[in-house]
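What you see is the complex with one protein chain gone and the rest in place.
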Amino acid sequence: MTWENSDTTDPHHLRRITVIWLVLSIVLDLLYWFLVGPHVPPGRMTSTAKADQFDFNVLFVIALPVLVGIWEYMAYSIFAWGSKRKGVPEPVGGPTAAGNKKTEVTWIVITSVVVLLLAAFGTFSVVTGHGSGGGEGPNPLWSPAGSVKAETAALAGTGSWAPNTGAVLPVQVIGQQWKWTYRYPTFGGFESSQLVVPNNTEIEFNVTSLDVIHSFWAYQLEVKADANPQQNNVAFTKTEQLGPFVVRCSELCGIWHGAMFNYGKVVSQSAFMTWANQTETANAANTSNLPPFAWTYVPDANGASGGYYPDGKLTPYSTVETYGSKQPGS
Amino acid sequence: MTLSAERPNEVEVYSHVPPASTGATRKKGRGWLSQHVGTAIVAGFLGYIFGHWLGNMISSGYTVEVNTGQNSIADLLALVFMVLGWLIGIGALNYPLAKLVGREPSSSTSSSAPTLEDDVGGEAKVDGELEGWSRYFRYNLDHKVVGLQYVVAVLMFLFTGGLLAMAIRTELLNPTTHVFSADTYIKIVSEHGTIMMMMASSVVVGPLGNYFVPLMIGARRMAFPRIEAFSLWVFVAGYMVIFSALPFGGFPTGWTGYAPLQTQAGPGMVSYLFGFFVIGLGMMAAGFNLLVTIINYRAPGMTWSRVPVFVWSILATAALLTLATPVLAAGGLFGLLDKTVQTAFYVTEHGGSSFLWQNLFWFFGHPEVYIMALPGFGIVGEIIPVFCRKPLFAYRIAAAGMIGVALLSFFVWQHHLFQSGIDPDMRPLFMLTTELISIPTGFIFLVGMGTLYRAKIRFEVPMLFCMAVYFNFLIGGVSGVFLSDVPVNVTVHGGFFVLSHFHYTIMGGLIFAFMAGLYFWLPKMTGREMNKKLGLWHFWTMFVFFNLTFFPMFFIGLLGQPRRVFTYAKNLQALNDFSSVSAFLLGLSFVIFVVNLMWSQFIKPKKAAANPWDSLGLEWQTATPIPPHNFDRIPVIMTDPYHYSEEGAPALAYFGEDDHVPVRSGSSTSGDGPA
Partner (left out) sequence: MSMGGRLATVLGLFLVAVGLVVWGVATLLTPGVPGGVVNFTNTQAAGQPVNLTVQTVGAIGFGSHPTWVSYLVKDPRTGQWIHDTSWKLPANTVINMTVLQFDSGSPLRNQEWGQVQGTVNGAATLNGKSFSVYNSNTGNGVGHTFAIPQLNVSVPLVGVNSNANVCGAGPCQLSSPHNVETFSFKTPGPGTYNWQCFVPCALGYLFGNGGAMSTQNYMGGELEVVG
């Protein structure tokens, strides 16, 4: 195409490469999209899982021709342009073009356009997907309808959730070395080491930590949000299928990081209501020992009975609720 | 722009006139009792003991220290004085201390005008030795000696980290049965990551950068020979500091050292924080030195459009080293303050922020990633034309790509924090900048593919490694685009997908390129050939088993295995075992490399041709072994070094002798290998 003309007897390498590339790319892309795409992790259990799987597949369909093109070119060059005269470097052949403006400009334009399109597509997905299941920090920009209301009500202790109302369910995820626990502010703020969520519901995960940084990764739900001390990291997803899912910690948090996992489940709305009411009753004694529900808590930076910080006291200016604060003077 | 007018005396003919005053200073650098590695080890050990005693003396009353049964102030001071003792023992501080008390080294006073003896010889003889094998164990200012010392140092890092990687893969053979206890596993993972990152930040810049940049730009030495030697010995000290974490009980944070887990950890964490500080000193020193050398020490006629592409890559890397590393060093000092005197930079409960470390670390960490990629691009760009017998395609694009990557790398760090709870509107911005970086990275592929086009490719070992770099880095780069996309990042962040991605870029890119560079340039550095048969075995086993080790990890990650875990889902055992077995075989491939290195360089050396690959590069136009002053005359550069297969192309450089012709293979013009 471009610098072919230096030797007209040479076969049209670029044309040949392009044709093979086109055929291979189309075939592989179609095979991928229809055969592999629907099974790509993390599956289709929630709205974010579906959306992120779609994103992954779009990226893959764009990436595949790039991979195929460059590998094919490299393989072609090995077979077509390998030196036949072993160990004898000279005399040598080949065009001595040290550059070709047309090729260079074409390359830059194509890569730039692809990259900008990808960035635009990614931005569109993350905005419409309410953050795509990733932690959005304490003030999420992109949230589903009703979430602000649910959040305000939960903090005021007036939040409620009932089946078939379409209400958002706020769930607090508390990371601590080395276990996840969950609080349900719309059910009296009870705490449980089990994560149960209703189906067909927008879930608002409020992720925080009592000590070091963890990362809440509900794999099949496609939710991932770091648990930071004294920060509320909010992530959204809408459940769409019943079934169990696994929760892991995906940020190294110390010795038992690898063991910091458990299983949750998505159940029907009525089954969830039953479970939540039962647990609220069963845990009532323990709930009364807990601090009032808040988005974040100040853990005691000191150990059970001795301090890293010599004063052994919390900072006087912390206004949020403290886990482990109701200590008798010891 | 030429620099000839600014530095006229550099073009003068070098004469072998010994300096007038020798005498006492000459004898100083010789013998067993003078300063060498042995005295450095002893002095470092004494420094360690003294520092530990001092720390215990001044801080034993702190309640917190009493409670833990450990004393992090003593741990830190021990390491500080160990490094200080090491530097005194090797002789790094002789000259600065002499200057401090007003004593000039005698060789400088011998003549009024600076001569080459002053440049290299004189100081080298004061601080170390100019010739003989013992100079490799001393504080030597010759950039060629330092380059070879760096080779040994980075291989020491590489093999230590590699052995730890074998331990990781052993533990992951089974999801529930453990070879190591949970804390030991985290310790191994952390040590592996940190040692490898430290190694990778210097693996090309140190050995090949120091050795070949002056040769490629036609200089007789580096701009600051003392800083160059200092960077090496501080790098080795950094190895000892980071390795000391293991006897101290290790650290549980991985190489990223996230606070406040960092603040919670035991005394091994002090080794991590101070280790990165020490290594950081070396990185800053090496980067600054290379930057100044490349800008100011180019031979007359070596304009920016004639600088070899490897030098461009080192220039970009050096800029990153100089600008990014101070952030890490400062972050490390904050962490050390948190650990030793209970400040609260990173502890939210006491007014600090756990995000502060994340941002400081990645503000260094992402440029660091390109510190580990750019030199590889440079090596590939330098080697491919030699074996294609074609000019480098789109030279300007290659240089622009390296500079573009270096600039953009400062604007992408928050993509490591997409799910961390940062302000969400930062996300599209950092997604955009991260994806933009694939444009200049793509330039490197354009350059390679353009050069390959209708070439006459010779598949020698270095060329095979370069082709493998393209193969691996393509996978690494494309998977990087997936990671930069926020929605997909939710799936893959913090899992084995990331792990596979960065092993593909760092190991598949940089380490393969480093191997290409070693096989390519070792004949010049040592005057001895590498065995081709063993080299081919090394290449094919490394290439195949590298891919078999890390490719399954993409699937392991997509299937939900987080990084740094010792327990994983039972259904992932088959993939993990496959990866582990491949990793062991990959380890064996490095054994082949060591055997080759030992056999061809030491046990049964075979003299290499002066220019075995028939390269046009300036570094091949010198005699072998390279004289201490590199060039008898500073060459005047006529053109760029890529005029392969070009009839009537101008000679690369004018050496001041009419009968000088470029060294071609088989001519073996001069000299034996080093003794």
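So that you can tell them apart, the chains are marked A and B in the order they are listed, and the count of residues begins at 1 in each.
One rule holds in what follows: a contact is a pair of C-beta atoms (placed from the backbone, for glycine too) under 8 Å apart; a residue touches a chain by one contact, two chains touch by 3 or more.
Everything quoted here is computed from the prediction, not taken from an experiment.
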**Complete:** Per the touch rule stated above, subunit A touches the missing chain via residues 174, 176-179, 181, 191-193, 210-212, 254-256, 259, 262, 283, 285-286, 289-290, 299-308, 323-328, 330
**Request:** Could I get the residues of subunit B that touch the absent chain, sorted low to high?
**Result:** 63-69, 163, 167, 176-178, 180-184, 187-188, 246-247, 249, 252, 260, 263-266, 347, 598, 602-604
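Assume only the chains that are shown with their structure count from here on.
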**Message:** For subunit A versus subunit B, what separation do you get between their C-alpha means, in angstrom?
**Reply:** 33
**Prompt:** What part of subunit B is in contact with subunit A in the complex they form?
**Reply:** 62-64, 67, 182-183, 185-186, 252-254, 256, 258, 260-261, 263-264, 342, 344, 347-351, 354-355, 388-397, 418-425, 427-428, 431-432, 435-436, 438-439, 442-443, 445-446, 449-450, 452-459, 467, 470-471, 474-475, 478, 481-482, 484-491, 493-495, 558-560, 562-569, 613-614, 642-646, 665
**Complete:** Per the touch rule, the subunit A residues reaching subunit B in their complex are 3, 7, 10, 13, 40-42, 48, 51-52, 55-56, 59-60, 63, 66-67, 70-71, 73-74, 77-78, 81-83, 85-87, 89-90, 92-100, 103-104, 107-108, 111-112, 115-116, 118-119, 122-123, 125-127, 129, 131-142, 207, 211-213, 215, 217, 219, 222-226, 228-231, 233, 235, 246, 248-259, 261, 298-301, 306-310, 314-315, 318
